[in-house]
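Report on one structure; see the data block that follows.
With one protein chain removed, the remaining protein chains of the complex are shown where they sit.
Coming up: chain A.
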Amino acid sequence: MIVVADIVLDKVSKRFPDGTVAVRDVDLEISDGEFVILVGPSGCGKSTTLNMIAGLEDISSGELRIGGERVNDKAPRDRDIAMVFQSYALYPNMTVRENMAFPLRLQKLDRKTVDSKVEEAAKVLELTALLDRKPANLSGGQRQRVAMGRAIVRQPKAFLMDEPLSNLDAKLRVQMRTVVSRLQKRLGTTTVYVTHDQTEAMTLGDRVVIMRGGEVQQVGRPQELYDHPRNLFVAGFIGSPSMNFLHAAVQDGKLRTALGDVPIGDRIRRELEAGDAPRELILGVRPEHFEDAELVDEETRRRGMEFEAPVEIVESMGSDKYVYVAVEGERASAAELEELAADAGAADFTGTGSNLVTRLSAESPVAEGETRRVWFNLEKIHLFDPANGRNLTLHEGRAAGALAN
């Protein structure tokens, strides 16, 4: 039997009785078998969206279709979707076997079918040895696997996962990430996965949906979001270490920044000549688009520009070096950046002046305390309008840097 399990959200909104809007007009089409990640800072509405798909929250307006059928008013049990909770939510009074059998028992399947399905799921998740234990006697990772087992055992139309890995320690999380990924590929079941961890979002999903304040910011493949962020929020949210942001003033056809005067191409110039164009911009550069000026060959050098700055910290990662340099001048400021800082827990830890994180080649002889000449790629920089966060360098969905004609 082929179950078509595409999930369509059509202008779905959630308003709470007290008037707050948790989710606003979310449009999203998740095709059959796709692995989609909802990501965003806490309070962005990602969990509420997931709960609406699950049927645990009512949909205030809009339509939700699963497999082409409107399910707005259907109870969770009639939607045929399974959910994995952040807290695992295992039934503590039941053994692992009973936990996994629970959804099947409710379907009134006969004992033999139930047993064979549970055994099979247990084998996939390597839980066979643990089947007769109670959840209390399991480690965090094992509980997590049981929770997944309970979800896969009845072969639902779709999986919903609400931050399933966030209670695990860092090492286990990386390991479980591959388990989830492999499982999803193997089963080919439509999956919606909520997380606040952008690394999980980048590594797991076919597509990533970035949310902020109940609204979808951008939907796309991870690489696309990374290379062509539609706005300041997406640019700052995706990437670790995150993109560097600098204040840039438009003056005499150039951008005056702490890194020197940045030339701009015709396309950006035309944008900036419009009547309501901003006079101040935010310049964004990813850490890997910097390089030690000594190591850049002539041809590459022409595509970027150089500046000198004192080196504060060098973190050698082996494959490359994270170099923190200090630059003078005004900090970039925008609501989005403050929100991102708050989400990272660094709102009150910003210091003065600007600090750039650069990723230089491992061969760079850079040392802490010296002043270093650093090159950066002008074709890869982004310019944002601080008023609305729009990426000005984006044309037809592609970022083209500042020099594009």
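Going forward, a contact is a pair of C-beta atoms (placed from the backbone, for glycine too) under 8 Å apart; a residue touches a chain by one contact, two chains touch by 3 or more; residues count from 1.
One rule holds in what follows: contacts and distances are computed from a predicted model.
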Select, from "Heme exporter protein C", "Alpha-E domain-containing protein", "Carbohydrate ABC transporter membrane protein 2, CUT1 family" or "Sulfide:quinone oxidoreductase", the UniProt-recorded name of the complex's unshown chain.
"Carbohydrate ABC transporter membrane protein 2, CUT1 family"
Absent-chain contact - pick from A:Ser61, A:Asn93, A:Gln155 or A:Thr300
A:Asn93
Any idea which of A:Gly43, A:Gly67, A:Gly140 or A:Gly329 touches the chain not displayed?
A:Gly140
Among A:Ile152, A:Leu168, A:Leu340 or A:Leu378, which residue is in contact with the omitted chain in the full complex?
A:Leu168
Contacts of chain A with the missing chain: which residues?
54-56, 75-77, 81-83, 85-93, 102-103, 106-107, 134-141, 143-144, 150, 154, 160, 167-168
